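Here is subunit A:
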Amino acid sequence: DPGSTASGSDGPVPVTVAVIPIVDVAPIYLGEQQGFFEEHGIDLTLEQQSGGAAAVPGVVAGDFQFAFGNVSSVVLAGAQDLPLRMVAEGASSTGDPSTDFGGVVVAADSPITSPADLAGKTVAINNLKNINEITVRAMVEKAGGDPASVKFVELGFPDMPAAIAGGKVDAAQVVEPFLTATTSQGDRLLGDNYTDAVDDLTVAAYFTSEQYLAENADVVDDFRAAIEESLQYAQEHPDEVRAIVPTYTKITAEVAQQIKLPAWPQEINVDSVQAVAELMQKYGITSEAVDVEELLATS
Partner candidate 1 sequence: MSDLPTTDQHRERDVLLDVRGVRKIYSGHGRTVEAVRDLTFSVGRGELVCIVGPSGAGKTTLLKCIAGLLEPTSGQVVLDGRAVTRPPESMAVVFQEYGRSLYAWKTVEQNVELPLRHKVKDGRRRRELVHEALAAVGLADAHAAYPWQLSGGMQQRVAIARAVAYQPQVLLMDEPFAAVDAQTRADLEDLVRSLWRQLGVTVLFVTHDIDESVYLGQRVLILSSSPTVVMEDLTIDLPGERTQLETRSSRRFAELRHHVYEQIQLAKHRRGSDAPATPPSSAGAPQASRAEAR
Partner candidate 2 sequence: MSIDARTARPAPAPVRRARGLPDWSPGVLGLVGFALVLELLPRTGLVAERFFPPFSAMVTALVRAMGTAEFWDATGQTVRAWATGLAIAVALGIGLGLLLGSVEVVRRATASTVEFLRPVPSVALIPLAVLVFGTTSIRSTLLLVVYASFWQILIQVVYGVQDVDPVARETARSYQLGRWARVRHVVWPTALPYVLTGVRLGAAVALILAVTAGLVGIGHGLGWLIGSAQSGNDVPLVYGLVLFTGLLGVLINLLARALERRALPWHSSVRADIGG
């Protein structure tokens, strides 16, 4: 088994992780800076990707050993029998609508005052059939609206502020830094779909391929340990997070001071992911129930 010999030897194991240039991955950058990965015998390379789903083929092909992506992508992959496993927590909702890093916004003068009003309206989300769609649906349902009648339209986060201002959509699900960008321009935060839908939702996770897990179980363990340290460090040092964000994103230092940060617990909230999986089945995105336990890398 070449994987185990590699990790068994003295030199650090080279590991490439696909990440997205957003606030959520700040811990891994911080952790690299702090030397957590080195300590665990990992020679870390970070590859920026445009989105979590785009990294999946790379992980399957073995280009990346790990990738950062939202949990619904992993669930979806699981539903299609794609061999992916969640390794570690990525980013979570803060559980408090007033401090969370994402939410649904409407124009200041919009007649929409409750999530229930979204029934029959057009809502922009960044990816259809993904975590944002199901959590918005759940939010509408919880408020007493008809989740099936919401019209979703796919729009990149960067395009959402203009779409709301131009009245092209009625509402938009945004995350930082666009949440700050819209609300500071007068748009109104209608609610937080993450906290509304599921308690303490794990929004994103680091995942690997089944094959890599099978062949390099100890590297995965080392990686998990390093990530957990990083997450903790990030959670405890928000100022350092705000300082590092402008170094790997195009978010300016000024904006980085204002944005809301996600929560970075050390463990994946398996219940919340299971809830996501159930919501996905409920809203017809997956045809069968996915058992999240099977998607975890329990090595």
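Here is how the candidates were picked: all candidates are chains of the complex that A comes from, given by their letters.
Here are some notes:
Everything below uses one rule, namely that a contact is a pair of C-beta atoms (placed from the backbone, for glycine too) under 8 Å apart; a residue touches a chain by one contact, two chains touch by 3 or more; residues count from 1.
The shown structure was predicted, so the numbers you read here are calculated from the model rather than taken from an experiment.
The candidate from 1 or 2 that touches subunit A somewhere in this complex is 2.
On subunit A, the positions that touch candidate 2 within their shared complex are 18, 20-22, 47-51, 54-55, 57-58, 60-61, 63-64, 156-158, 161-162, 165, 177-178, 181, 185, 249-252, 255.
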